[in-house]
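Only a single protein chain was left out; the remaining protein chains are all shown in position.
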Amino acid sequence: MEQLAQQLVNGLALGSIYALIALGYTMVYGIIQLINFAHGDVYMVGAYVGYFCMVHLNLGFVESLVIAMAVCTVLGVVIERVAYKPLRKSTRIAVLITAIGVSLLLEYTMMFFVGADTRTYGVLPPFMEQSFNVGGVLITMKQIIIIGVSVLLMVVLQYIVRRTKVGKAMRAVSQDADAARLMGISVDNTISFTFALGSALAGAAGVLVGVYYNAINPLMGVLPGLKAFIAAVFGGIGLIPGALLGGYFIGAAETLVSGYWSSLYTDAVVFGILILVLIFKPTGLLGSNVREKV
Amino acid sequence: MKNPLVRQALTLWVPLVLTYVIVLLLVQAGVVDAYMQVTIATICINIVLAVSLNLITGFTGQFSLGHAGFMAIGAYATALVTMRFDSIVGFIGGLLLGGIIAALVGFLIGLPTLRLRGDYIAIATLGMAEIIRILLQNFEFTNGAAGLSPVPQYMDWTWFFVLTVGSVMLIRNFVRSRQGRDAIAVREDEIAAESIGVNTTRSKVLAFTIGAFFGGVAGGMYASYFYVIKPEQFGFLKSIDILVIVVLGGLGSLSGSVIAAFLLAIISTLLQPFPGVRMILYALLLIVIMIFRPQGLLGNRELSLRLLPGLRKRRRDDAGTEAA
Amino acid sequence: MKRILTGLAAATVGLAMLAGCSGGAGTAQAPQGDTIKIGLNYELSGDVATYGEASVQGIELAAEEVNAAGGIDGKKIELVKYDTKSDAAEATTLATKLMTQDKVITVIGPATSGGMKATIPVAERQKVPVVSGSATADDVTVDGNGVKQFAFRTCFNDSFQGTAAANYAVKKFSAKKAVILRDSSSDYSKGLADAFRETFTAGGGEIVSEDAYAKGADNFNAVMTKFKGQQFDVIYLPGYYTEAGKAIKQARDLGVTQPILGGDGFDSPVLAEQAGAQLKDVYFTNHYSSADQDPKVQDFIKAFEAKYSAEPNAFNALGYDTLKFVADGVSRATEKTGEGVQRALAETKGFAGVTGTFDVDENHNPVKAVVFIGYDKDGKLFSEKG
């Protein structure tokens, strides 16, 4: 029982990371129906920016987090403007291939500059190394930070999407871009803003992971990126609550598979979940069926 | 023109046989050295991979990111069979078995997933390939991460020639047939295709299965030439490599895939001294092609003398063509 | 039909071009003139680029030193470096290119056993030796068909290290029960785990639980929580520092207190950086200790730090030794050809490297002593001979 509770805490922390990344996937997909393969790599860049701030500039955790989010915001917008915008009217395959190209570009440019080897965040402030024993279940300060920051960011995101003008524009564009344009919404700016938001969250996730695992490398975004995407699909792509549900579900599933079966099969199980979801409920758990317009 | 058989002999079989004989002689004379031979082998394998993926992605419009998975199945089947039955019969049997298992897996995966929309298929196939790789990494009989070695080498120029030309011709025959046109119709407009009686799911699964078969054969060619196979060789990047060839040559152009396989071998050779920037340039190439020439070198046309002086006009509004 | 013909024509043109570029490179080279050409065939991009890059760093440092000291018989070493993209087939291709077109006298690399195995048939055919500093699988240099005449290495093989670790666990910790956590994507890790298991159980021990992670894994909380619920004396973690550092830290954070044992894959400053203050009660088998006062070791560490502003890891050290080992072979070779070097390397006796002084045995393995590097319960570094 204690062990199960411990595993669920582990899963919750992991799931928070997936959820943060998945939000970016799902928002971008919701608005331009693009699987932004480069999203996982934006997360990686965020982790490196955090590393640079904390290790080389000796900044605190919060400052580093904010700077990483800011840098990723800019990066996200630049990627969208330079690589995806010229392809707005192209086939989906073309855009998807471009996204793969951007992903490889980020990974190997980073590798070119910092090398392939792992970097570490170094010694963290002592308060972050604390841990608490709650009825036999060990909860570390870092887990609390991850879960706390994630939830905070998700609340802020909900506020932006639900209550602000630009959030309403986002929802309008994802419903019907043409209609939104007729109503005077700048579709291009809204799309850029969506990338900005998603990338900021990915950047935050990058720093959180850097702190949590104390190890980053240029290819670290590939697998979490894919899993976050799977999380988004699981919950219903295009839906913000879906990304949260999916993120926490995948996090928990992974932890439980390692904990009670074998770590050998965690990745296979996650991909298996994806295929099952796609077969039985391709719109995801929270999604509803929509067919192409004829 | 008068006698189609004579014409076919002159334009197809004679040049093919000549190519075969000339290269064979050059190999024996030592003009084509060992490195050239390995390069030719790589090109041949890439041609089979690219052409089979092109059938799925270029002709049928189903975006697969898992071709390396089929390749892995073929490679392991061939390796396991030839390591046990070290004979030419074992080799041919392994090659066929690999193709058939790959086709079977393609069929089983394709049947449910190909009903999905384009980009979901991409992710589902990616997931399939990853699962295949993870299983190969964890099975005892595949020797886990260490992979299989030494795989007996049966592939030589003759086999490469026969298998490459054979695969390309079979796939060409397919796309220029009733079944192939159905597949192309699915790519062009799935709803319209259904409305004129094309069983689109069947068409997609058929193309996917055939593509998987030849992906498996290419894997077998690979295993039987390169001595060592390991699960990690058949990862996501391998699928991307194959995709790049297809995209560079043109989605829906078999001759484009063939030319792109050569071109990438040359590019790869030229970039060899710059390992740091090789992948960066590769990524940029992908992005630039998609932005400035998304139809690839040849678009969906085949290379032909008729094409050159623009005898066939077409509007260049590819941007307007429908997605998905 | 015309299309096929033209396609074929294009193909032939392509082939000609290919012949052009490669042929050009081949003929432009002077045949082993003023320099001694050594090929580097390493993973510089792709999955295991880290190992390739690190090996090459060590090799390049060693080559500079040899050249600064006047080269070999007055000839400078010229390194021809290619990237296998972590792909075994590419390794085969490039080994062929290095041997037939660049006409190198020896090829060093690849770093991984799989890549290395893929180049050995080429080496046997072209009669040019291939040497790796880190291809540790038992069957790299020798298999059922006998010794691979042209394959050499400067590292231990897997069973040697796994066995040493198992014996150490029994001797030092009186371990009866062990758990194993290995890297499922690495044959090195599998080799070590297999040898450890065999030796440990043969000595009456029991493997209570065994699990594996995939390369690049971040999250070890789940598996460590699982281990925590079991009774055992030691954890054997045969993997690379990249993941081991994270695994150690997460284990200690979760209150898993048993000793953790590993192999030379632990040898990197990154291990200590990742595990931080939690690097306690951790021991691993290694070739040498950086604390060793032997001037060879200290000079190497100093030179490495001067050149790369970083502490060397095992790949760096082994790469360094591998080049020195090859240079030694070349200088002793009576005939400066692949076959000549092969004979010289096979006869190596008492080669004194950073990672130990060794002879080459009949299976082309180095006969080296193992060193145990440990961080004791207070995190204090020590080393002892095996």
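We just call them A, B and C in the order they show up, numbering each chain from 1.
In this text, contacts are C-beta pairs under 8 Å (C-beta built on N, C-alpha and C of every residue); 3 or more make two chains touch, one makes a residue touch a chain.
Heads up, the rule we're going with is that contacts and distances are computed from a predicted model.
Remark: of the listed names "Ring-1,2-phenylacetyl-CoA epoxidase subunit PaaA", "ABC transporter ATP-binding protein", "Cysteine desulfurase IscS" or "Phosphoribosylformylglycinamidine synthase subunit PurS", the one matching the undisplayed chain in UniProt is "ABC transporter ATP-binding protein". Contact with the chain not shown here comes from a single listed residue; of B:68, B:81, B:95 or B:193, that residue is B:193. Screening B:28, B:158 or B:173 against the full complex identifies B:173 as the residue touching the chain left out.
Where chain B meets the chain that is not shown, the touching residues are 170, 173-174, 177-182, 184-185, 188-189, 191-200, 206, 252, 300, 312-315, 317, 321.
By definition in this document, only the chains that are shown with their structure count from here on.
Contacts between chains leave no pair untouched here, as each chain touches all the others. For this pair, chain A with chain B, the centres built from the Cα atoms lie 33 Å apart. Residues of chain C found to touch two or more other chains are 45, 47, 184, 212, 214. For chain B, residues touching at least two other chains, in rising order: 134, 138, 276, 279.
Interface of chain A with chain B (complex): residues 33-35, 83, 86-87, 89-98, 100-105, 107-109, 111-112, 222, 226, 229-230, 233, 264-265, 267-268, 271-272, 274-275, 278-279, 282, 292, 294.
Contact residues of chain B toward chain C in the complex are 7-8, 11-12, 15-16, 19, 23, 32-40, 42, 134, 137-138, 144-147, 149-150, 153, 172, 222, 225-233, 235, 237, 254-255, 258-259, 262-263, 265-266, 269-270, 272-273, 275-276, 278-279, 302-306. Partner chain A is touched in their complex by these residues of chain B: 57, 61, 63, 109, 112-113, 115-120, 122-124, 126-128, 130-131, 134-135, 138, 191, 236, 240, 243, 247, 251, 276-277, 279-280, 282-287, 290-291, 294, 318-324.
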